[in-house]
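One chain of protein is taken out of this complex; the other chains stay put.
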C-alpha cells in the first residue's frame, strides 16, 4: 500500500464555479503509480468548496451560481454574521451545502471519473486569495 | 492492508430517490474479508448522485424529490444550459448539492451503517440509462 500527501495552493478564481481538473492533475503525477486506490481532496476554507460536475458547457457553471445564489441569498434580514460583507454568510452556507472534500477512485494510474465529469473549485467570496487544498492518495 | 475495486453498472431507475443497498451489497462480497476499513462509492455522472437516508418508509423518498425539486426548479428564466431538456440543469445542481461519493465504514465484514440507513441512487433525469459506479474498499 502506498500513500502520498501534498498541500497545494490553487490559482485564485473569481466568484462562481470554476473547472480546475487540469490544475490538480498536473500537481499529482504520483497518481500514475497507483493501480487501484482513491484520491481524497480537502479544501482548508469555510467560504469555498469542492464539487464534481459537467466539464463541457460553461453555461452549467453559470447556472449553478444562479441556483446557489437563489437558495443562499445575500442580505437576508435574519442574518447575524454580517461584519465580513454581504457575500460572507451565504459563502459559509454554500460551503456546507456543497462540501469540503472529494473522494475520487484511481484506476490504472488515472482519476477514474466519468467522461463528462470535472473537478470544480466553488469560490463563494467576491474577492478571494489563493485557496489551499490537501490531496491524499491511498492505493497500491 | 487489502484493497478491492470494482466498477458496477446499476439497474436503471426512475427519476427520484431510489433505495439500492441490496443491489450494491450483493455485488461486493469482498467486504466480508475486511475487519475494519472503509468502502467508498463514486458515481461517474453529473446528473445523478448518491446519498444515505431512511430505508423504511418510502414516503421519505417521495418527499425528498418534492423538496429538491422545490429548491432546484425546472424552467427558471435565468437558465442558459437548456438544450438537453428542462430536467437537465436542475439535475446538475442536485448532483452538486447531494454529492458524487459516499464513504461508509466497514466493521467485522459488513457496512457499518445505522439501523435505518440505506444507500440511495438519486436519479435526477426523466429518462436515464444505467449509471456506473466505482466501489473501492480499503481495510484489513
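Every chain is named by a letter (A and B) in the order it is written, and numbering of its residues begins at 1.
The definition used in the following text is that contacts are C-beta pairs under 8 Å (C-beta built on N, C-alpha and C of every residue); 3 or more make two chains touch, one makes a residue touch a chain.
Source: prediction; values computed, not measured.
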Sole contact to the chain not displayed, among B:21, B:117 or B:132: B:117
Option touching the unshown chain, where B:10, B:31, B:48 or B:98 are the choices: B:98
Subunit B, residues in touch with the chain not shown (by the definition above): 1, 36-38, 51-54, 57, 59-60, 62-64, 66-68, 70-71, 97-99, 102-105, 107, 112-114, 116-117, 120, 138-140
Residue ranges of subunit A at the interface with the undisplayed chain: 1, 3-5, 7, 40, 42-46, 71-72, 76, 78-81, 89-90, 92-93, 95-97, 99-101, 103, 132, 134, 136, 138
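Everything that follows uses one rule, which is that only the chains that are shown with their structure count from here on.
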Centre-of-Cα separation between subunit B and subunit A, whole angstrom: 19
